[in-house]
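Here is the structure we will look at, set down as structure tokens.
Heads up, one of the protein chains got dropped from this complex, but the rest are sitting where they should.
Entry: chain A
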Amino acid sequence: MADGKRSTSPTQMARSILRRLSGISIHRKGIFPETADVVLRIFEHVAATSTADTLALARVCRSWRQLAFGVSVWRSINLPMSVPTKPRDVRQARAWNCDHETLAAVANHVRSGRLPRGVTTSLTFYAGLPEEEDLWPACWDNEKIKNAFMTVLAYVAPGLRKFEFEAGVAWQAEVVETLCAGATPGRLTEVTLSFRDATDECLATVTEETPAIQRKLALLHPFLPALETLRVDWPLDRLTVRELLTGERLAPEEVPQADRPENPFGYPYCFHVAPLAGPFVLPPTAVYPNLQSLRLADFSVSEGEEFSLTRYDTVYQLFATAFPGLKELELDARWRRHPGGFRTFPFVYLDVLLREDGEFIRFPGVERVVLARGKLEGDIKPVTEVKGLKDERSLVQPEGVKMVMRKFPAARSLEVRWREGVSRKLKVKRVNL
């Protein structure tokens, strides 16, 4: 507790002067409990949502500082970097400063050995840089911020059960490498990797460095058997199913063309199995029964290249085989502009998922389905014409639900998200089945 009564500190003198000058009564409520247990309970709840607040508590007084660096308080570390998007918005600037300082302080505590070791089970980092580089804060230094984060990650990795990360693609290889080098196989159960800045430069980098990235992602394989949740949002490009399965890159002449038999509909598209790369470069016989929740984003197709429904089915087959314990499946597609100027159309997965012609894959164990920002429209006739489904929201109407149930016979809840109106506001509809 306290180190004993001090004589007169400058602040106490200031209080005394203020009191005399203004007659204002500055008195201590002293309402906070002396029981360390109760204070700790509160600190733990503060720490669960905000590391910045934990650090603020540590700066209140010496005894709170001791409590704030207690073992139970650092079970989770949250490091959001809420980057300002409006140049002269004071509130945004303040939030950015606070987040920036928090990362710096945590890195500093790591380096000084003040942070309890091996106790952190959850680490979250989020850097929401806007795509337009001129909107980045003047003081943003990608390398320095990355180094600070890597310091923290390397320190806490051995104890991690949950790792949630979202930042630019330039970080991807190092993050995966640092995580895999430090984390304990069998202990890590929830991984979210999201590299989503969609600038031309980033996408070009990703496309060029795909083989290297895949090699890094292969480091995750030892962790897959224990994973209960894996979320991957990764703008990898131009991967075929064979590449997906084997990890080999195909020579250009080997890439299937639009008129080949595996493209029965002859669509001028090629889907990108972007998020499926890496962790999903699995031996065809691999089975990971512990994985219960899977979220895939950027599940898209590109105009101007070949497209094959068969490939989608192959991917779904891969999921159904590799993840028999899957209970939650979220497919989240986004519209995206590519470096070459062509657009992607992130809608086909829904049509393919729900197609009724021929053989299709069922997910018998999936109880919760989220179909987000996909679309049912355009040239995909097997679904739209036969069933009259007009768009994504049709999926929560009786006819659409019937189709979903064919694919997900055990589904108990369905959530559909779509954008609507001039404002393109995101709408969400949930139904219990």
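Keep this in mind: a residue touches a chain if its C-beta (ideal position, glycine included) is under 8 Å from a C-beta of that chain, and two chains touch if they have at least 3 such contacts; residues count from 1.
Convention: contacts and distances are computed from a predicted model.
K.L.:
Just by its UniProt name, which of "Zinc finger SWIM-type containing 7", "Skp1-related protein", "Trafficking protein particle complex subunit BET3" or "E3 ubiquitin ligase complex SCF subunit" is the chain not shown in this complex?
P.N.:
"E3 ubiquitin ligase complex SCF subunit"
K.L.:
On chain A, what residues meet the omitted chain?
P.N.:
1-3, 6, 9-12, 28-35, 37-38, 41-42, 44-50, 53, 55-65, 72, 75-76, 100-101, 103-105, 107-111, 121-122, 141, 144-145, 147-152
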